[in-house]
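Remarks on the structure that follows.
One protein chain is absent from this view; the other protein chains keep their places.
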Amino acid sequence: MSDPKWQPRIVAFFCNWCTYTAADLAGVSRLKYASNARVIRLMCSGRVDPQFILDALAQGADGVLIGGCHLGDCHYGEGNYKTLRRFQMLKRLLSDMGIEDQRVRLEWISASEGERVKTVINDMVEQVRALGPLNLPQRRQDWDREMAEQHAEPEAAHA
Amino acid sequence: MPDKPKISFYWCSSCGGCEETVVDFAEDILGVLEAVDIVFWPVAMDFKKKHVEAMPDKSIVATLLNGAIRTSEQEEMARLLRRKSQYLIAYGACAQLGGIPSLANQFSRGQLLRYVYEEAPTVVNEAKTRPRTSFQNNGHTVTLPEFRNVVRALNQVVDVDFYIPGCPPTPKITKAAIGALLEGKLPPKGSVLAPDVALCDQCPRKASKPADLGFTQFKRPHQVMLDPNLCLLAQGIVCMGPATRGGCEALCPAGNMPCTGCFGPTSRVRDQGAKILSSLCANIASKDEKEIRDILAGIPDPVGVFYRYGLAGSLLRRKVSLPVEPDQETP
Partner (left out) sequence: MNTNNRNGEVRIGFYICHCGHNIAGMVDCPAVAQYIAKIPGVVVSRDYKYMCSDPGQELIQQDIREHQLNRVVVASCSPLLHEHTFRNAVAAGGLNPFFFQMVNIREHDSWVHTDREEATAKAKSLAHAAISRVRFHRALETTRVPIHPDVLVVGGGIAGIHAALTLGNAGKKVFLVERDPSIGGHMAQFDKTFPTLDCAACILTPKMSAVRAHENITLWSYSEIVKVSGYVGNYTVTVKRKPRYVNEELCVGCLECIQSCIYKEGKFPDEFNVGLSKRKPIYIPFPQAVPPVVVIDPERCLQVRTGKCKKTCLEACADRNAIDFTQKEELVEIKVGNIIVATGFKLFDAKRIPQYGYGLYPNVVTAIELERLVNSSGPTAGEIVLRDGRPPKSVGMLLCVGSRDMKTNRWCSRTCCMHSMKLAQLVREHTDADVTVFYMDIRAPGKGYEEFYDKSLKEGIQFVRGRVAEVTDWAMAPEEEGKLVIRVEDTLAGFVRRIPVDMIVLATGMEPQADAQDVRRLFNMSCGTEGWFLEKHPKLAPVSTFTDGVFIAGCCQGPKDIPDSVAQAGAAAAEAMALIDKGHIEQEPNTAYIVEADCSGCKSCIPLCPYTAISFDDAKQKALLNEALCKGCGTCVAACPSGSIRQNLFEDEEIFSEIEGVLAYV
């Protein structure tokens, strides 16, 4: 069932001041790296709600990368410490839910580290490629085949 | 005299606690019985499935269905009652979010059946006998429903109109919901019939919670003599109150136990467990990676604590590495 044309899809949440800027620097420096990551820009890694990470996986991402400033260098003081603390527990939760460690990754990348953006993305893409697709939407469809009748759920399962 | 509106109650994968709520109405139950006609309630009344099948579609004004959906029979009954009811109301945490039964989504069907029928300490079953979906004996066939791989919330099986939260819902919010139903004063379809503010709003311990709380450790209720007046989070206990809808009048904190999240999240949240994780962890009072890990070791079972009632309704729903096993005839 694995599609030979499958490519890992990674959703990346980058903080505006450090990692997003570093990714821009990588672009300006014309560094070349894998095209599998799609960046969503946030002001601070502290804005990364764990719901975003879980939702990205639920919507079909094979991996999620969070990029923030180095500890002590957060543009807003300590936003990245909150990210770090949440991430520690999230890793345990994801592990208990059967999601491999390398699929969700937290990296501190400063504004001048364009080279690191390249190496981290390349590295993560290879690791996720080795793990294979997560494809939760497909898995859900597979799980739901056991039901006698299929059911399309409400788009927003909350009011 | 015009016909009284018909309502029905049904239970799926549940404990019976939701039926208890109706019993807990006490004398108020008489008022309910005056106003409505209960046409189907397996725990208390003798109506059969064939009676329901015989009813015209949408002739039941409202069905309050509790319990998660785990078997083929429950799926069938959910669909039947959906056809026959104007409003299908998911009653209780199990129907709304999967409830405690949906914690089984951390295990495969094979693991569960093996444990229950072979590995549990008090089981003696050397022949490894398992229940079968169909059994012939003396020319009679007896059947059992199929046991699915996945525990589902009601809205993952059929279209749901409203949700009454709680494990179980309180008599108060149930009465309010039935009242709103009978008066035709229902909110938009898909609403949860409980206040849309977190529990801290109603909690008698709220004033004692400091505005600068930083967690240096987490403890579990059995490890501490709990102060009955102080905010439980301030005592290092994980209380789901900030991430849980109010409406229950903080019964658990009043009973000197933390809120465990049974009313589910507010409408603005997609994943209750993720949100409480976000809030608790952000407020950990340490910047050292190892120290943070040690503090978090005070929560040994994140799934059980953060998703106690809502695993099926969460964003991930089920442990993703679990297989989908075929019919239990071939374990």
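All chains are identified by letter, namely A and B, in their written order; residue positions are counted from 1 within each chain.
We take it that a residue touches a chain if its C-beta (ideal position, glycine included) is under 8 Å from a C-beta of that chain, and two chains touch if they have at least 3 such contacts.
Just so you know, these numbers come straight off a predicted model, no measurement behind them.
In the complete complex, the hidden chain is touched by one of B:His140, B:Arg268 or B:Lys290, namely B:Arg268. Hidden from this view is one chain, which touches chain A at 7, 9, 11, 16-18, 20-21, 23-24, 26-28, 30-33, 35, 38-44, 46-52, 55-56, 59-61, 72-73, 75-79, 82, 86, 110-113, 118, 155. Panel shows chain B; residues 196-201, 206, 209-214, 241-243, 246, 265-266, 268-270, 275-276, 278-279, 282-283 of it touch the chain omitted from the view.
Rule of thumb we're sticking to: only the chains that are shown with their structure count from here on.
In this assembly, the C-alpha centroid of chain A lies 30 Å from the C-alpha centroid of chain B. Chain B meets chain A in the complex at residues 72, 75-76, 79, 106, 146, 148-150, 155-160, 163, 187-192, 265, 267, 269-271, 273-275, 277-278, 280-282, 284, 286-287, 289, 292-293, 296, 299, 301-303, 306, 313-322, 324. Only residues 46, 49-51, 53-55, 57-58, 71, 78, 81-82, 84-86, 88-90, 92-93, 96-99, 134, 136, 139-140, 142-149, 151, 153-154, 156-159 of chain A touch chain B when the two sit together in their complex.
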